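Only a single protein chain was left out; the remaining protein chains are all shown in position.
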Amino acid sequence: MNKTYNFAFFDEGSKREIRRATLKAIAIPGYQVPFASREMPIGRGWGTGGLQLTLSLIGKDDVLKVIDQGSDESVNAVNIKKLVSDTTGVRTTESTADASLIQSRHRVPEVPLQRDQILILQVPLPEPLRNFEPSEQETKKLHAEREYSGAWLMLFEQIMKYGIMATDADHPVMVHDRYVMAPSPIPRFDNAKLDDSEALILLGAGREKKVYALPPYTNVSSLAFDDYAFEIESFTNHACILCGSNDLFLDELVDGESGETYFQCNDTSNCLEMVNQKQISGVK
Amino acid sequence: MGYVAVKGGTKAIEESIKRLKYERVKKGTAIELHKIEAGMRGLIDQVMSESSLYDQTLAALAIKQAEGNPEEAVFLLRAYRSTLPRKHVSRVISSENMKVERRISASFKDVPGGQILGATTDYTHRLLDSELEQESDISIQDWLRAFQDENHSIENQDHMGDLNHLPKVLDYLRSEGLLAGCENNDLQPGDVTRKSLEFPSMRSERLQILTRGQTGAVTSLAYAVIRGYGALHPTVGELRVGQLPVHLDHPLLDEGQEEDSYYIGDFTATEVEMLIPLTVEKDQGKKEIEFEVGYGMCMGQNETKAIAMGILDNCLEKPNKEFPSHNEEFVLYHIDSVESTGFISHLKMPHYVTFQSKLDSIRKSKDKTTEQEVGLHE
Partner (left out) sequence: MSVLEVPVLSVKQLNKQYGNGCSTCNYMKLGKVTKNYCHECGTVYACRGVTFDLHHGEVLGIVGESGSGKSTLMKSLYFDEEVTDGDMYVAGFEDGKKNLFMESAQKKRFVRNHLMGKVYQNPILGLKMNFSSIGNIAEKLISAGNRHVGSMETRGAELLEAVNIPIHRMKEEPRNFSGGMQQRVQIAKALSNNPPILLLDEVTTGLDLSVQASVLDLIKGLQRDLNISIVLVSHDLGVIRMLADRTLVMLEGKVIEQGLTDQILEDPQHSYTQQLVHSLL
């Protein structure tokens, strides 16, 4: 543990201040609370928003899991995990069920979250209306007045151009029928997991200096039209080459030698658990 | 299988960090901090200014660790700065009390108090000096002794006047009625490091972001302004470089009095007051020219940046939809070194979940188009 810095890197005053912003965010689901985002020892855009939330909340008894694009072992996830454990000494895990704090970039874990867990999502661009209106001062007004024509219009334009809502990740959601929110670049597949979640979900944007939240059991619905339903990514007729799952989010991979396409679970720790379970039941 | 690009991270990171250290030390010689402090004033001043942390030794350490890359050095210091509790706030520093080392005005040839060239590269010929290759500690010390003797005799002549209280060019213009007076604004300034910026911003917040801005970014935007992508034509009213004293109030006394305060040291700063002519319409379409002031202040000797800051300060006082340089969101959101370099470099991170999602969308829209075409042919 690195002793030259305070527990969890920040001074206590800074942690309290971030927690105050977080409390406000929880009190107003989906509303982007500005906060005095600190400069962090990792790059802006590399998860500083999520990291600040994690550091401000973490206590000695917490168990931390960090994932990046579904993987516990990706360099960025490892790097963040290392920074937090170096400055706090808390236990880390790869098992979703064992973690009390989960920081994630671009995925919600496949294992359903529990009521005593907190999921922290890293957010690059928190403003769902930004492509419609570049000015922060203006988008703030639009949120205040619940004027979301712009969000719908962007989807309408896609339908006119491509025949479908051509959003990829980060498909906007309506939170508790009040705020339109960017769910961070999670795949559309994960949007449903935000709805009525048992766990508290926090979203942090470090560079853009915003925190927002989905308290447990919040209604979250993906924007869609009456005659154009919201569609998730489909992996029809494909299954994970390792664990055989066919109802989870898969990565599409190409075998370097044969040139063939194959699919594999994106959530690597869950995949491993599934494989292990199979082997155990196979042994029996 | 080829699925290892972003796995096995722990080991890969350790090896990468080792490799980085190798690159830093591979020539087999260590550079000592005091040497960086002694010989890299320009870089130290730039790094302190962009970090908004005034400490030459820490700056030297950051420069060493970053192998002289200012973007990395600023990043290190800013991250360190985040961990420091804010224990005291200094008394208001009045820049009239600067111990001036250099002071020029482009507006007046014979400015009260005189032009003081001080240390500047402005009139050096930019010819590589091969003698520096041979420079040694001994040759430096010899030169220093000679310089001090010479200086000593100059000081004895005592014709320099009081460098601690030089009159300001702006005060002269005010006394001549060419510049409107302005009231002291004693509002508590905002603090952009403690509260996230909201628009419209306060001037104090704008000045803080400008002074912390990346030197190149601030300079480029101000250059764009005077080249035509902006609406002002400034001159340097006065530029000063010198030492400003910092005083703290006694922590236990409520109403801090100046005589009870503690002097904790000086810091070097560059202060610039830009004059910007402005046409104002008076009675019956009669036009008059008045001056406005753009203010620049940077830690250390950072003259170009301070001038550029003065230009942008005035631009942002006069919002103008025609030019992004007059738009506070455009300027203030994009000049910070840590923010811009962080977000640009984050593009190196894997984005394969988002990419998979995009693939899905593209395939579906292709299916849709084919469907419609088939429909048309039927």
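Order as written gives the chain letters A and B; numbering starts at 1 within each chain.
Rule of thumb we're sticking to: a contact is a pair of C-beta atoms (placed from the backbone, for glycine too) under 8 Å apart; a residue touches a chain by one contact, two chains touch by 3 or more.
Worth saying up front: this structure is predicted, and the values here are computed from it rather than measured.
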| item | value |
| --- | --- |
| Which of A:Glu157, A:Glu198 or A:Asp255 contacts the chain that the document leaves out | A:Glu157 |
| Absent-chain contact - pick from A:Asp116, A:Asp177 or A:Asp227 | A:Asp227 |
| Residues from chain A at the interface with the omitted partner, ascending | 141, 144-147, 149-150, 152-153, 156-157, 159-161, 225-228 |
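Going forward, only the chains that are shown with their structure count from here on.
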| item | value |
| --- | --- |
| Centre-to-centre distance between chain B and chain A (centres being mean Cα positions), rounded to whole Å | 35 |
| Chain A residues within the chain B interface of the complex | 5-6, 9-14, 17, 34-41, 43-46, 48, 68-71, 73-79, 82, 106-107, 124, 134-137, 162-164, 166-170, 185-189, 207, 209-210, 231, 233-234, 249-256, 264, 266, 268 |
| Touching residues on chain B, where the partner in the complex is chain A | 1-3, 6-10, 12-13, 75-76, 78-79, 81-86, 192-200, 329, 333, 338-339, 341-346, 349-354, 356-362, 364-365, 368-369, 371-372 |
